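Excluded from the complex is one protein chain; the other protein chains are retained at their positions.
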Amino acid sequence: MADKKWMPRWFYQLASPRWCYEITGKLLPLFVIAAILLLVTGTVWALAFAPADYQQGNSFRIIYIHVPSSILAQSCYMLMAVAGAIGLIWKMKVADMVAKCCAPIGASIAVLSLATGAIWGKPTWGSWWVWDARLTSMLILFFLYLGIIALNSAIESERTAAQSTAVLALVGLVNIPIIKYSVDWWNTLHQPATFKLTERPAMPAEMWVPLLVMVIGFYCFFAVAMMLRLRNEIIQRERRSSWVRDLIAG
Amino acid sequence: MNDSVPNQSTEESMVHVYKVDGPFWGALKRDLLLSYRRKSDLVNPLIFFLMVATLFPLGVSPDPTFLADVAPGVVWVAALLATLLSMDSMFRSDFEDGTLEQILLSPQPLYLVVLAKVLAHWMLTGLPLTLLAPVLGVMLFLPAEGMGGLVLSLLLGTPTLSLIGAIGAALTVGLRKGGVLISLLVLPLYIPVLIFGSAAVQGAVTGLPLGGYLAILGAMLSLGLVMAPLAIGAALRISVSG
(Lines give C-alpha, C1' and ligand atoms only; values in the text may rest on other atoms or scores of the structure.)
Protein backbone atom coordinates (compact mmCIF):
# COMPACT_ATOMS: atom_id res chain seq x y z
CA MET A 1 0.00 0.00 0.00
CA ALA A 2 1.04 3.50 -0.74
CA ASP A 3 1.37 4.98 2.74
CA LYS A 4 3.62 2.30 4.18
CA LYS A 5 6.88 3.78 2.94
CA TRP A 6 7.98 5.23 6.26
CA MET A 7 7.99 1.80 7.87
CA PRO A 8 11.42 0.45 8.73
CA ARG A 9 12.76 -2.47 6.76
CA TRP A 10 12.50 -5.03 9.55
CA PHE A 11 8.79 -4.38 9.71
CA TYR A 12 8.38 -5.66 6.17
CA GLN A 13 10.57 -8.63 6.94
CA LEU A 14 8.58 -9.46 10.03
CA ALA A 15 5.52 -9.41 7.85
CA SER A 16 6.88 -12.26 5.81
CA PRO A 17 5.87 -15.61 7.32
CA ARG A 18 8.86 -17.29 5.74
CA TRP A 19 11.38 -14.87 7.27
CA CYS A 20 9.59 -15.22 10.59
CA TYR A 21 9.76 -18.98 10.40
CA GLU A 22 13.48 -18.91 9.70
CA ILE A 23 14.38 -16.39 12.41
CA THR A 24 12.33 -18.18 15.07
CA GLY A 25 14.08 -21.39 14.04
CA LYS A 26 17.38 -19.78 14.93
CA LEU A 27 16.15 -18.13 18.13
CA LEU A 28 14.28 -21.12 19.49
CA PRO A 29 17.31 -23.12 20.81
CA LEU A 30 18.65 -20.02 22.60
CA PHE A 31 15.36 -19.47 24.39
CA VAL A 32 14.98 -23.16 25.25
CA ILE A 33 18.41 -23.13 26.93
CA ALA A 34 17.71 -19.83 28.70
CA ALA A 35 14.31 -21.02 29.93
CA ILE A 36 15.71 -24.30 31.29
CA LEU A 37 18.66 -22.63 33.00
CA LEU A 38 16.61 -19.86 34.56
CA LEU A 39 13.71 -22.05 35.66
CA VAL A 40 15.95 -24.74 37.18
CA THR A 41 18.16 -22.18 38.95
CA GLY A 42 15.17 -20.19 40.13
CA THR A 43 13.27 -23.22 41.40
CA VAL A 44 16.19 -24.70 43.31
CA TRP A 45 17.08 -21.32 44.75
CA ALA A 46 13.50 -20.55 45.70
CA LEU A 47 12.73 -23.94 47.27
CA ALA A 48 16.02 -24.73 48.95
CA PHE A 49 17.91 -21.54 49.66
CA ALA A 50 15.52 -18.61 49.97
CA PRO A 51 14.56 -17.96 53.60
CA ALA A 52 11.11 -18.99 54.85
CA ASP A 53 8.52 -16.29 55.47
CA TYR A 54 8.29 -15.27 59.13
CA GLN A 55 4.47 -15.41 59.05
CA GLN A 56 3.65 -18.16 56.61
CA GLY A 57 6.64 -20.42 56.86
CA ASN A 58 7.35 -22.51 53.79
CA SER A 59 3.92 -22.24 52.20
CA PHE A 60 4.75 -18.80 50.85
CA ARG A 61 7.22 -20.40 48.43
CA ILE A 62 4.41 -20.94 45.98
CA ILE A 63 4.67 -17.26 45.07
CA TYR A 64 7.69 -18.27 43.00
CA ILE A 65 5.20 -19.79 40.59
CA HIS A 66 2.13 -17.73 41.39
CA VAL A 67 3.63 -14.28 40.89
CA PRO A 68 5.47 -14.98 37.62
CA SER A 69 2.40 -16.66 36.13
CA SER A 70 0.17 -13.75 37.17
CA ILE A 71 2.52 -11.22 35.59
CA LEU A 72 2.91 -13.31 32.47
CA ALA A 73 -0.86 -13.82 32.05
CA GLN A 74 -1.32 -10.05 31.97
CA SER A 75 1.60 -9.36 29.64
CA CYS A 76 0.36 -12.05 27.30
CA TYR A 77 -3.00 -10.33 27.02
CA MET A 78 -1.26 -7.08 26.21
CA LEU A 79 0.85 -8.74 23.53
CA MET A 80 -2.27 -10.33 22.08
CA ALA A 81 -4.08 -6.99 21.86
CA VAL A 82 -1.08 -5.16 20.39
CA ALA A 83 -0.44 -7.91 17.83
CA GLY A 84 -4.13 -7.88 16.98
CA ALA A 85 -4.05 -4.12 16.45
CA ILE A 86 -1.02 -4.41 14.16
CA GLY A 87 -2.81 -7.13 12.21
CA LEU A 88 -5.91 -4.94 11.91
CA ILE A 89 -4.13 -1.77 10.86
CA TRP A 90 -1.34 -3.04 8.63
CA LYS A 91 -3.02 -6.31 7.59
CA MET A 92 0.07 -8.18 8.69
CA LYS A 93 -0.51 -11.94 8.61
CA VAL A 94 2.20 -12.79 11.12
CA ALA A 95 0.72 -10.40 13.68
CA ASP A 96 -2.64 -12.15 13.30
CA MET A 97 -0.94 -15.47 13.91
CA VAL A 98 0.89 -14.17 16.99
CA ALA A 99 -2.38 -12.87 18.41
CA LYS A 100 -4.06 -16.20 17.75
CA CYS A 101 -1.25 -18.13 19.46
CA CYS A 102 -1.35 -15.86 22.51
CA ALA A 103 -4.89 -16.76 23.60
CA PRO A 104 -4.47 -20.44 24.55
CA ILE A 105 -1.07 -19.84 26.14
CA GLY A 106 -2.39 -16.89 28.11
CA ALA A 107 -5.45 -18.83 29.25
CA SER A 108 -3.31 -21.76 30.47
CA ILE A 109 -1.05 -19.43 32.37
CA ALA A 110 -4.05 -17.70 33.93
CA VAL A 111 -5.26 -21.13 35.07
CA LEU A 112 -1.81 -21.78 36.57
CA SER A 113 -2.01 -18.49 38.42
CA LEU A 114 -5.51 -19.25 39.72
CA ALA A 115 -4.56 -22.79 40.75
CA THR A 116 -1.44 -21.71 42.61
CA GLY A 117 -3.45 -18.92 44.21
CA ALA A 118 -6.00 -21.45 45.42
CA ILE A 119 -3.31 -23.82 46.72
CA TRP A 120 -1.70 -20.95 48.55
CA GLY A 121 -5.08 -19.90 49.94
CA LYS A 122 -5.65 -23.23 51.71
CA PRO A 123 -2.87 -22.91 54.34
CA THR A 124 -3.10 -19.11 54.47
CA TRP A 125 -6.84 -18.49 54.71
CA GLY A 126 -8.05 -21.99 55.43
CA SER A 127 -10.13 -22.26 52.26
CA TRP A 128 -9.40 -23.00 48.62
CA TRP A 129 -11.03 -19.91 47.28
CA VAL A 130 -11.24 -16.43 48.72
CA TRP A 131 -12.67 -13.48 46.83
CA ASP A 132 -9.40 -11.66 47.03
CA ALA A 133 -9.08 -8.70 44.65
CA ARG A 134 -6.11 -10.08 42.75
CA LEU A 135 -7.54 -13.56 42.39
CA THR A 136 -10.86 -12.13 41.23
CA SER A 137 -9.19 -9.89 38.66
CA MET A 138 -7.22 -12.89 37.41
CA LEU A 139 -10.45 -14.89 37.17
CA ILE A 140 -12.00 -12.14 35.03
CA LEU A 141 -8.87 -12.00 32.88
CA PHE A 142 -9.28 -15.75 32.41
CA PHE A 143 -12.89 -15.13 31.32
CA LEU A 144 -11.67 -12.57 28.80
CA TYR A 145 -9.28 -15.15 27.37
CA LEU A 146 -12.11 -17.69 27.17
CA GLY A 147 -14.27 -15.21 25.28
CA ILE A 148 -11.49 -14.61 22.77
CA ILE A 149 -10.89 -18.32 22.27
CA ALA A 150 -14.64 -18.96 21.88
CA LEU A 151 -15.02 -16.19 19.31
CA ASN A 152 -11.97 -17.31 17.38
CA SER A 153 -13.17 -20.88 17.14
CA ALA A 154 -16.72 -19.88 16.19
CA ILE A 155 -15.66 -18.00 13.05
CA GLU A 156 -14.65 -20.15 10.12
CA SER A 157 -12.81 -17.66 7.95
CA GLU A 158 -9.29 -17.13 9.29
CA ARG A 159 -9.13 -13.47 8.34
CA THR A 160 -12.49 -12.62 9.85
CA ALA A 161 -11.65 -14.58 13.00
CA ALA A 162 -8.34 -12.73 13.38
CA GLN A 163 -9.91 -9.32 12.87
CA SER A 164 -12.87 -9.97 15.14
CA THR A 165 -10.75 -11.27 17.98
CA ALA A 166 -8.40 -8.30 17.55
CA VAL A 167 -11.31 -5.90 18.07
CA LEU A 168 -12.46 -7.88 21.10
CA ALA A 169 -8.93 -7.98 22.54
CA LEU A 170 -8.60 -4.22 22.15
CA VAL A 171 -11.95 -3.63 23.83
CA GLY A 172 -10.73 -5.93 26.62
CA LEU A 173 -7.46 -4.02 26.87
CA VAL A 174 -9.31 -0.76 27.45
CA ASN A 175 -11.45 -2.52 30.03
CA ILE A 176 -8.73 -4.29 32.01
CA PRO A 177 -7.68 -1.23 34.04
CA ILE A 178 -11.34 -0.39 34.69
CA ILE A 179 -12.05 -3.96 35.79
CA LYS A 180 -8.96 -3.99 38.00
CA TYR A 181 -9.89 -0.70 39.60
CA SER A 182 -13.48 -1.69 40.26
CA VAL A 183 -12.55 -5.09 41.66
CA ASP A 184 -9.96 -3.52 43.98
CA TRP A 185 -12.53 -1.02 45.14
CA TRP A 186 -15.21 -3.68 45.54
CA ASN A 187 -12.76 -5.76 47.56
CA THR A 188 -11.97 -3.02 50.04
CA LEU A 189 -15.71 -2.40 50.39
CA HIS A 190 -16.53 -6.01 51.22
CA GLN A 191 -13.38 -7.28 52.92
CA PRO A 192 -11.54 -4.70 54.97
CA ALA A 193 -7.89 -5.36 54.11
CA THR A 194 -6.74 -8.26 56.23
CA PHE A 195 -3.97 -9.80 54.24
CA LYS A 196 -2.69 -8.92 50.82
CA LEU A 197 -1.08 -11.49 48.62
CA THR A 198 1.97 -9.77 47.27
CA GLU A 199 2.16 -6.33 48.81
CA ARG A 200 4.44 -7.23 51.66
CA PRO A 201 6.75 -4.79 53.39
CA ALA A 202 10.02 -4.68 51.43
CA MET A 203 10.93 -8.23 50.58
CA PRO A 204 14.55 -8.99 51.43
CA ALA A 205 16.92 -9.54 48.52
CA GLU A 206 17.30 -13.27 49.26
CA MET A 207 13.60 -13.56 48.54
CA TRP A 208 13.10 -11.33 45.52
CA VAL A 209 16.22 -12.20 43.53
CA PRO A 210 15.06 -15.80 42.95
CA LEU A 211 11.63 -14.38 42.21
CA LEU A 212 13.12 -12.16 39.54
CA VAL A 213 14.98 -15.16 38.08
CA MET A 214 11.70 -17.06 37.95
CA VAL A 215 9.90 -14.16 36.29
CA ILE A 216 12.53 -13.93 33.55
CA GLY A 217 12.53 -17.73 33.25
CA PHE A 218 8.74 -17.66 32.75
CA TYR A 219 9.09 -15.05 30.03
CA CYS A 220 11.66 -17.21 28.24
CA PHE A 221 9.36 -20.20 28.59
CA PHE A 222 6.55 -18.12 27.14
CA ALA A 223 8.78 -17.16 24.20
CA VAL A 224 9.48 -20.84 23.56
CA ALA A 225 5.82 -21.83 23.70
CA MET A 226 4.92 -18.87 21.52
CA MET A 227 7.53 -19.67 18.87
CA LEU A 228 6.56 -23.34 18.73
CA ARG A 229 2.91 -22.47 18.21
CA LEU A 230 3.71 -19.71 15.77
CA ARG A 231 5.89 -21.97 13.64
CA ASN A 232 3.10 -24.53 13.55
CA GLU A 233 0.61 -21.88 12.56
CA ILE A 234 2.90 -20.53 9.82
CA ILE A 235 3.46 -23.96 8.32
CA GLN A 236 -0.24 -24.73 8.44
CA ARG A 237 -1.36 -21.50 6.80
CA GLU A 238 1.41 -21.36 4.23
CA ARG A 239 1.17 -25.05 3.38
CA ARG A 240 0.45 -24.33 -0.24
CA SER A 241 3.33 -21.93 -0.78
CA SER A 242 6.41 -23.24 -2.51
CA TRP A 243 8.85 -22.73 0.36
CA VAL A 244 6.76 -24.83 2.75
CA ARG A 245 6.45 -27.55 0.12
CA ASP A 246 10.20 -27.55 -0.33
CA LEU A 247 10.66 -27.67 3.42
CA ILE A 248 8.40 -30.70 3.75
CA ALA A 249 9.90 -32.44 0.71
CA GLY A 250 13.50 -31.75 1.78
CA MET B 1 -45.39 29.87 4.94
CA ASN B 2 -45.24 32.67 2.40
CA ASP B 3 -47.50 33.09 -0.56
CA SER B 4 -44.92 33.18 -3.32
CA VAL B 5 -44.34 29.44 -2.99
CA PRO B 6 -46.96 27.65 -5.07
CA ASN B 7 -48.74 25.14 -2.94
CA GLN B 8 -48.71 21.98 -4.96
CA SER B 9 -50.87 19.88 -2.70
CA THR B 10 -53.99 21.86 -3.63
CA GLU B 11 -53.52 21.01 -7.30
CA GLU B 12 -52.30 17.43 -6.97
CA SER B 13 -53.22 15.70 -3.76
CA MET B 14 -50.94 12.73 -4.55
CA VAL B 15 -47.70 14.67 -4.33
CA HIS B 16 -46.04 14.19 -0.97
CA VAL B 17 -43.45 16.47 0.46
CA TYR B 18 -40.73 14.30 1.92
CA LYS B 19 -38.44 15.46 4.63
CA VAL B 20 -34.98 13.97 4.51
CA ASP B 21 -33.76 13.00 7.96
CA GLY B 22 -30.16 13.12 9.05
CA PRO B 23 -28.40 9.81 9.61
CA PHE B 24 -28.94 9.89 13.37
CA TRP B 25 -32.66 10.70 13.34
CA GLY B 26 -33.28 8.47 10.36
CA ALA B 27 -31.80 5.45 12.12
CA LEU B 28 -33.39 6.25 15.48
CA LYS B 29 -36.84 6.78 14.01
CA ARG B 30 -36.58 3.63 11.95
CA ASP B 31 -35.58 1.39 14.85
CA LEU B 32 -38.27 2.80 17.12
CA LEU B 33 -40.85 2.34 14.38
CA LEU B 34 -39.68 -1.23 13.75
CA SER B 35 -40.15 -2.25 17.35
CA TYR B 36 -43.44 -0.36 17.60
CA ARG B 37 -44.74 -2.61 14.81
CA ARG B 38 -43.27 -5.71 16.50
CA LYS B 39 -44.48 -5.04 20.00
CA SER B 40 -43.93 -8.56 21.32
CA ASP B 41 -40.15 -8.16 21.13
CA LEU B 42 -40.54 -5.13 23.30
CA VAL B 43 -42.00 -6.82 26.37
CA ASN B 44 -39.93 -10.02 26.36
CA PRO B 45 -36.90 -8.60 28.19
CA LEU B 46 -39.22 -7.03 30.77
CA ILE B 47 -40.94 -10.33 31.45
CA PHE B 48 -37.56 -12.02 31.71
CA PHE B 49 -36.42 -9.33 34.16
CA LEU B 50 -39.45 -9.98 36.35
CA MET B 51 -39.04 -13.76 36.20
CA VAL B 52 -35.36 -13.81 37.12
CA ALA B 53 -36.03 -11.65 40.14
CA THR B 54 -38.81 -14.03 41.19
CA LEU B 55 -36.41 -16.97 41.18
CA PHE B 56 -34.38 -15.64 44.10
CA PRO B 57 -37.04 -15.74 46.83
CA LEU B 58 -38.13 -19.14 45.48
CA GLY B 59 -34.64 -20.54 45.17
CA VAL B 60 -33.00 -19.11 48.26
CA SER B 61 -35.34 -17.68 50.86
CA PRO B 62 -38.41 -15.43 51.07
CA ASP B 63 -37.15 -13.96 54.36
CA PRO B 64 -37.57 -10.15 54.10
CA THR B 65 -34.29 -9.25 55.82
CA PHE B 66 -32.32 -11.60 53.59
CA LEU B 67 -34.07 -10.32 50.47
CA ALA B 68 -33.52 -6.71 51.49
CA ASP B 69 -29.80 -7.51 51.78
CA VAL B 70 -29.49 -9.08 48.34
CA ALA B 71 -32.05 -6.91 46.51
CA PRO B 72 -29.56 -4.37 45.04
CA GLY B 73 -27.44 -7.13 43.57
CA VAL B 74 -30.37 -9.24 42.39
CA VAL B 75 -32.12 -6.39 40.59
CA TRP B 76 -28.87 -5.36 38.94
CA VAL B 77 -27.96 -8.89 37.87
CA ALA B 78 -31.48 -9.39 36.51
CA ALA B 79 -31.31 -6.10 34.57
CA LEU B 80 -27.92 -7.07 33.21
CA LEU B 81 -29.13 -10.47 32.03
CA ALA B 82 -32.29 -9.00 30.50
CA THR B 83 -30.20 -6.50 28.52
CA LEU B 84 -27.88 -9.26 27.42
CA LEU B 85 -30.80 -11.37 26.26
CA SER B 86 -32.07 -8.62 23.99
CA MET B 87 -28.63 -7.91 22.54
CA ASP B 88 -28.39 -10.70 19.99
CA SER B 89 -31.23 -9.38 17.84
CA MET B 90 -29.77 -5.89 17.65
CA PHE B 91 -28.10 -6.19 14.24
CA ARG B 92 -29.30 -9.64 13.24
CA SER B 93 -32.42 -8.73 11.28
CA ASP B 94 -30.55 -5.89 9.56
CA PHE B 95 -27.86 -8.38 8.63
CA GLU B 96 -30.34 -10.90 7.28
CA ASP B 97 -32.38 -8.57 5.07
CA GLY B 98 -29.39 -6.71 3.68
CA THR B 99 -30.10 -3.33 5.25
CA LEU B 100 -26.89 -3.60 7.27
CA GLU B 101 -24.95 -3.68 4.00
CA GLN B 102 -26.68 -0.49 2.96
CA ILE B 103 -25.81 1.15 6.29
CA LEU B 104 -22.15 0.26 5.82
CA LEU B 105 -22.15 1.59 2.25
CA SER B 106 -23.66 4.89 3.26
CA PRO B 107 -21.47 7.98 3.02
CA GLN B 108 -22.92 9.12 6.35
CA PRO B 109 -20.73 8.66 9.43
CA LEU B 110 -21.21 5.13 10.71
CA TYR B 111 -20.52 6.41 14.22
CA LEU B 112 -23.80 8.37 14.24
CA VAL B 113 -25.89 5.58 12.76
CA VAL B 114 -24.51 3.07 15.27
CA LEU B 115 -25.03 5.48 18.14
CA ALA B 116 -28.64 5.99 17.07
CA LYS B 117 -29.23 2.24 16.93
CA VAL B 118 -27.77 1.79 20.42
CA LEU B 119 -29.88 4.68 21.71
CA ALA B 120 -32.99 3.09 20.22
CA HIS B 121 -32.04 -0.22 21.84
CA TRP B 122 -31.64 1.47 25.20
CA MET B 123 -34.94 3.33 24.90
CA LEU B 124 -36.63 0.00 24.22
CA THR B 125 -34.91 -2.13 26.88
CA GLY B 126 -32.77 -0.21 29.38
CA LEU B 127 -35.27 2.56 29.97
CA PRO B 128 -38.30 0.28 30.52
CA LEU B 129 -36.16 -1.92 32.80
CA THR B 130 -35.21 1.14 34.82
CA LEU B 131 -38.84 2.17 35.14
CA LEU B 132 -39.89 -1.35 36.15
CA ALA B 133 -37.06 -1.76 38.67
CA PRO B 134 -38.89 -0.15 41.66
CA VAL B 135 -41.58 -2.83 41.32
CA LEU B 136 -38.91 -5.48 41.72
CA GLY B 137 -37.45 -3.45 44.56
CA VAL B 138 -40.77 -3.64 46.41
CA MET B 139 -41.07 -7.37 45.74
CA LEU B 140 -37.60 -7.93 47.18
CA PHE B 141 -38.18 -5.66 50.21
CA LEU B 142 -35.61 -3.10 49.14
CA PRO B 143 -35.89 -0.28 51.74
CA ALA B 144 -37.60 2.83 50.39
CA GLU B 145 -34.39 4.87 50.77
CA GLY B 146 -32.75 2.64 48.16
CA MET B 147 -35.32 3.27 45.40
CA GLY B 148 -33.85 6.56 44.23
CA GLY B 149 -30.38 5.03 44.04
CA LEU B 150 -31.76 2.03 42.18
CA VAL B 151 -33.44 4.10 39.49
CA LEU B 152 -30.56 6.57 39.12
CA SER B 153 -27.89 3.88 38.95
CA LEU B 154 -29.86 1.92 36.35
CA LEU B 155 -30.51 5.09 34.38
CA LEU B 156 -26.77 5.72 34.12
CA GLY B 157 -25.67 2.09 33.97
CA THR B 158 -28.01 0.48 31.44
CA PRO B 159 -26.90 2.68 28.49
CA THR B 160 -23.35 1.46 29.12
CA LEU B 161 -24.64 -2.10 29.09
CA SER B 162 -26.31 -1.46 25.71
CA LEU B 163 -23.12 0.07 24.31
CA ILE B 164 -20.86 -2.79 25.44
CA GLY B 165 -23.40 -5.42 24.45
CA ALA B 166 -23.65 -3.95 20.98
CA ILE B 167 -19.94 -4.64 20.48
CA GLY B 168 -20.61 -8.31 21.19
CA ALA B 169 -23.67 -8.27 18.92
CA ALA B 170 -21.67 -6.70 16.10
CA LEU B 171 -18.87 -9.26 16.45
CA THR B 172 -21.26 -12.23 16.34
CA VAL B 173 -23.81 -10.97 13.81
CA GLY B 174 -22.35 -13.03 10.97
CA LEU B 175 -22.56 -16.27 12.96
CA ARG B 176 -25.60 -18.46 12.90
CA LYS B 177 -25.47 -19.15 16.61
CA GLY B 178 -24.58 -15.94 18.37
CA GLY B 179 -26.72 -16.28 21.48
CA VAL B 180 -24.48 -18.00 24.03
CA LEU B 181 -21.28 -16.73 22.49
CA ILE B 182 -22.33 -13.13 22.92
CA SER B 183 -22.74 -13.70 26.69
CA LEU B 184 -19.23 -15.12 26.94
CA LEU B 185 -17.80 -12.08 25.19
CA VAL B 186 -19.80 -9.44 26.97
CA LEU B 187 -20.35 -10.62 30.57
CA PRO B 188 -16.76 -10.06 31.79
CA LEU B 189 -16.93 -6.54 30.38
CA TYR B 190 -20.16 -5.87 32.31
CA ILE B 191 -18.53 -6.49 35.71
CA PRO B 192 -17.43 -2.89 36.48
CA VAL B 193 -20.92 -1.54 35.75
CA LEU B 194 -22.43 -4.25 37.96
CA ILE B 195 -20.03 -3.49 40.82
CA PHE B 196 -20.67 0.23 40.88
CA GLY B 197 -24.35 -0.04 40.03
CA SER B 198 -25.22 -2.37 42.87
CA ALA B 199 -22.86 -0.52 45.22
CA ALA B 200 -24.76 2.69 44.49
CA VAL B 201 -28.01 1.03 45.53
CA GLN B 202 -26.40 -0.36 48.67
CA GLY B 203 -24.96 3.05 49.41
CA ALA B 204 -28.37 4.62 49.03
CA VAL B 205 -29.89 2.07 51.43
CA THR B 206 -27.30 2.81 54.11
CA GLY B 207 -27.66 6.54 53.58
CA LEU B 208 -24.26 7.24 52.01
CA PRO B 209 -24.02 10.11 49.52
CA LEU B 210 -24.61 8.84 45.98
CA GLY B 211 -22.58 11.41 44.05
CA GLY B 212 -19.39 9.36 43.85
CA TYR B 213 -21.04 6.20 42.54
CA LEU B 214 -23.08 8.08 39.99
CA ALA B 215 -20.02 10.03 38.87
CA ILE B 216 -18.16 6.77 38.19
CA LEU B 217 -21.14 5.28 36.36
CA GLY B 218 -21.34 8.52 34.37
CA ALA B 219 -17.64 8.35 33.58
CA MET B 220 -18.02 4.80 32.29
CA LEU B 221 -20.98 5.90 30.18
CA SER B 222 -18.99 8.79 28.70
CA LEU B 223 -16.09 6.52 27.87
CA GLY B 224 -18.53 4.06 26.32
CA LEU B 225 -20.21 6.77 24.24
CA VAL B 226 -16.88 7.86 22.80
CA MET B 227 -15.23 4.48 22.25
CA ALA B 228 -17.91 1.82 21.84
CA PRO B 229 -19.44 3.11 18.56
CA LEU B 230 -15.97 2.94 17.00
CA ALA B 231 -15.55 -0.68 18.07
CA ILE B 232 -19.12 -1.51 16.99
CA GLY B 233 -18.55 0.04 13.56
CA ALA B 234 -15.26 -1.78 13.05
CA ALA B 235 -16.83 -5.04 14.19
CA LEU B 236 -19.78 -4.63 11.81
CA ARG B 237 -17.50 -4.02 8.85
CA ILE B 238 -15.49 -7.13 9.75
CA SER B 239 -18.60 -9.28 10.25
CA VAL B 240 -20.22 -8.21 6.99
CA SER B 241 -16.96 -8.64 5.12
CA GLY B 242 -16.60 -12.26 6.23
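To keep things simple, chains are lettered A and B as they appear, and every chain counts its residues starting from 1.
Going forward, a residue touches a chain if its C-beta (ideal position, glycine included) is under 8 Å from a C-beta of that chain, and two chains touch if they have at least 3 such contacts.
Convention: contacts and distances are computed from a predicted model.
Trainee: Between "dihydrouracil dehydrogenase (NAD(+))", "Chemotaxis protein CheA", "Cytochrome c biogenesis heme-transporting ATPase CcmA" or "Carbohydrate ABC transporter permease", which matches the UniProt record of the unshown chain?
Mentor: Cross-referencing UniProt, the chain left out corresponds to "Cytochrome c biogenesis heme-transporting ATPase CcmA".
Trainee: If the hidden chain were put back, which of B:D21, B:D63 or B:E145 would touch it?
Mentor: B:D21
Trainee: Touching the left-out chain: which of B:L46, B:L104 or B:L127?
Mentor: Going through B:L46, B:L104 or B:L127 one by one, B:L104 is the residue touching the chain not shown.
Trainee: On chain B, where is the contact patch with the chain that was removed from view?
Mentor: Residues 14-16, 18, 20-23, 25-27, 29-30, 33-34, 37-38, 96-99, 101-108, 113, 237, 240-242 of chain B touch the chain absent from view.
Convention: only the chains that are shown with their structure count from here on.
Trainee: Would you pull the chain A residues touching chain B in the complex into a rising list?
Mentor: It comes out as residues 88, 140, 143-144, 146-147, 150-151, 154-155, 157, 159-160, 163-164, 167-168, 170-172, 174-175, 178-179, 181-183, 185-186, 189.
Trainee: Any idea which chain B residues touch chain A in the complex?
Mentor: On the chain B side, the touching residues are 164, 167, 171-172, 174-175, 177, 181, 184-185, 187-189, 191-192, 195-196, 199, 220, 223, 227, 231, 234-235, 238-239, 241-242.
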